[in-house]
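Structure incoming, see below.
Every protein chain of the complex appears in place save one, which is left out.
The chains carry the letters A and B, assigned in the order they are written, with residues numbered from 1 in each.
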Amino acid sequence: MIIRWVCKKCSKEWIYPVERCIYCKDNVEKKISRKLKVVGFTKVNIPSVMHPIIPYNILILEDENGNRIPKKTIKDYEMGDFYEEESSKKENAVSIVKIKYDVDIAVEEALHLINDLDVNESSKILIKPNMMATSYPYLAITTNPKTVSAVIKYLIKKGAKKENISIAEQCIYAPFEAALKKTGFEQLCKSHSIKFIDLSKSKFVEKDIGGMNIKITKEVFDKDLIINIPVLKTHLLFGISGAFENIARAVSKENLLQIENLAKERKIDLDDVIAKLHKFLPKYITIGDGTIGMEGNGPLNGNPAFLNYILASKDPVAHDAVFNELGLFMRKSRYLEIANKLGLGENNIEKIDIAGNELNATARELSPAIGSKLMKI
Amino acid sequence: MHYIQGIGMTKFSIEDKNTMDFAQEAIKLALDDSGLSINDLDAVVVSNTDSRINGERQRHFNSFLSSFFRKNMPIIRVPAVCGGGGAALWSALRTDYDNVLVLGADKIATNTSQNVTDQILEAADKTYEQDEGMIFPAQNALVAQQHFLKYNSNEDDLALIALKNHEHAFLNPKAMFYKKNITLEKIKSSPIVASPLRLFDCSISVNGAAACIIGKKKSNVKICGSGLSVDYMTTFERKDMITWNATKKAAEDAYKQANVKPKDIDVAELHDAFTIVELISYEDLGFAEKGKGQELIRNGTVKLDGKMPINTSGGLKAKGHPISPTGISQIVEITEQLRGECKERQVSNAKIGLAQNIGGAGGTVSVHILEKC
Partner (left out) sequence: MTKFDATDKSSHILAYEAAYDAIENSGIGINDIDAIVLGNMDFDYNGERQRHIPTMLSSLFKRNIPIIRTPSACSSGGAALWTAKKIAENDENINNIMALGIEKLSSCPTPIITDELMMAADQKFEQPEGLIFPAQNALVAQQHFLKYNSNADDLALIALKNHEHAFFNPKAKFYKKKITMDMIKKSQIVASPLRLFDCSISVDGAAACILSNDKSNVKLAGSSLYTDYLSTFERKDMITWNATKKAAEDAYKQANVKPKDIDVAELHDAFTIVELISYEDLGFAEKGKGQELIRNGTVKLDGKMPINTSGGLKAKGHPISATGIGQIVEITEQLRGECKERQVSNAKIGLTQNIGGAGGSVIVNVLKSS
């Protein structure tokens, strides 16, 4: 799709998100075109740091108004072909959408490509972002409020009511109020008039997940739709931090700290526990926040990776498996295979339906989490 | 009006010396050539890239140079990716000092080719081009495709341009491909980098430095025209991908100032970062009509023995392209041509020369016209 910012009065067009026209001082509106034709293409045979997988093609796509945009693809196209990204109806589909200056449009497109969400004015919706620490959004430790805002705007557009939408999370490593402010979620909730539930103060339900009694928050069990919005990060223990790691904070703080200690003493298999936990959680949608993302020694000490893409899927195993592949990590997170065997989702890349940008057209090498002496826990 | 007081450049190569070492060499040559000493210099305009791949991690290069000159004088940096040399000269001409040193120095080649490609990629738009894999060979490949589709040009024309520049560089001691014989076969069978461009359609990244001293005192080479213009960064956003407006505007301004027409140019150094750019520049600079650039190479007009030899130094393709020094090295070549110092690659009776330096894909273009007096 091509987005252009157009001046209402003098019709000048920008490829950048300007707010007002510097010529006639009038407001600027977004124009989107989807019917695109191939007017140029080249096959590139040399790798570069951001684009290591070769060969790849670059297409020049043009809409009816003569606006053009470049697009990287692995698939070959001919001059005059129409370019279309089809939405997938498969349950394990994962969509990859590169952000072109507008996160709202990217999130909307990502959900559209996995056949949209079914909501109405009575749907009770819970949004589960990452707010695990007191840090600014640009450090990519916590979910970018812009992504959450985009999701809320989408839900309202589809007919949901803001009274029925709530955001829930708990902050394990820092005081809740301070985190709410610094991460930008306080401002987000105010601007959308949506309430933020502190999960550490919620009621819990006890479940036996197979050798261990875990308290899970009641908030996830009485909702029509749960939207899990993890930050796409690396993780020292799991390899990557995606849907699974983020939703784990639906478990009580005591249990989480208990599991952490047992893992340090090597008395439990962490990958096994986090996969088994999922059997007792309701189904949810995952929207991977890659507006910035983290590489290096995640989930707390890494560096911003500037991924600039959004992932979306109804299958959390597929979502995490796709991110594992997008970072070209040598290590395949073990919990994915365990989860697959438990029937929780698809972890085999060959069997997953990718919608939107192609996987090999988006993958690039990210630094894995290997630990260092200077890390602060 | 400004005159060339002195010129100097290092050999373009992949020698692993510090940027400052290259710069020193070029500065010394320029000072010797001019007969001036450091004390006579009033200001310096330097163009260099803040390269993160050469391991030097040296920002604030203008202050760094102050330590070399051991005097307090105005020094500014005017980088513009590949068009930095020309932009630096354009800026220097608009200060009112008696003697200004214009320097270009870069070390960007001594790292893996992936890293070098990535560094140069940063001159393209991040969201629309870098994220979609639009490395510079690909950018220019798409431009070439558009030209082939619209007019009767083809890859063979590009190969002829590459061959011509290699034949010229064979005779240039400062060129990377000096005394290296490159045949048409080799060019046409080189691997495809980004279709339809092959390896030998792309200029080679090297290290080096070039300097020139301009001043108000009369000398035998005058800078009579100086134009610079900037266009949208992305080729896809422009109305016509194969007409580079920045070149046309900069050339227009330079021709007007110098009071010459395109056909008056005897010798020119064009910015052949990719062979297709040289082809398009023939048209944008007015040497050929739109869509007929290929005729100039087919009928030999632009070869050393032709009516208007272009890139007698070997151009970026065969001399090497160290990013910032390129623009100044073009001035060095044209000056030597006008002075009659080019030996085997001398163009007879060269009186008016032109240098065109481009940054990005036609983003920043400077055109300078020099005259023998």
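The definition used in the following text is that a contact is a pair of C-beta atoms (placed from the backbone, for glycine too) under 8 Å apart; a residue touches a chain by one contact, two chains touch by 3 or more.
Predicted model, so just to flag it, every value in this text is computed and none were measured.
Across B:Lys249, B:Lys303, B:Arg345 or B:His368, the single residue that touches the chain missing here is B:Lys249. Between the chain not shown and the residues B:Lys28, B:His60, B:Lys217 or B:Arg298, the one that touches is B:His60. Listed residues A:Leu180, A:Ile292 or A:Ala369: the one in touch with the omitted chain is A:Ile292.
Touch with the chain that is not drawn comes from one residue among A:Ile2, A:Ile15 or A:Leu111, which is A:Ile15. Residue-wise, the contact with the chain that is not shown comes from A:Leu139, picked out of A:Leu139, A:Ile156, A:Leu256 or A:Leu342. On the side of subunit A, touch with the chain left out of the figure occurs at residues 12, 14-18, 20, 22-23, 25, 136-139, 146, 292, 303-304, 306. One chain is missing from the display, and on subunit B it is touched by residues 49-50, 52, 56-60, 62-67, 72-81, 87, 90-91, 93-96, 121-126, 130, 228-234, 237, 245-246, 249, 253, 359-360, 363-364.
To be clear about the criterion, only the chains that are shown with their structure count from here on.
Here subunit A touches subunit B in the complex through residues 15, 40-52, 56, 58, 60, 68-72, 79, 98-101, 308, 361, going by the rule given at the top.
If you check the complex, the residues on subunit B that touch subunit A are 113-115, 117-118, 121, 127-135, 137-138, 141-142, 145-146, 149, 191-197, 234, 236-237, 241.
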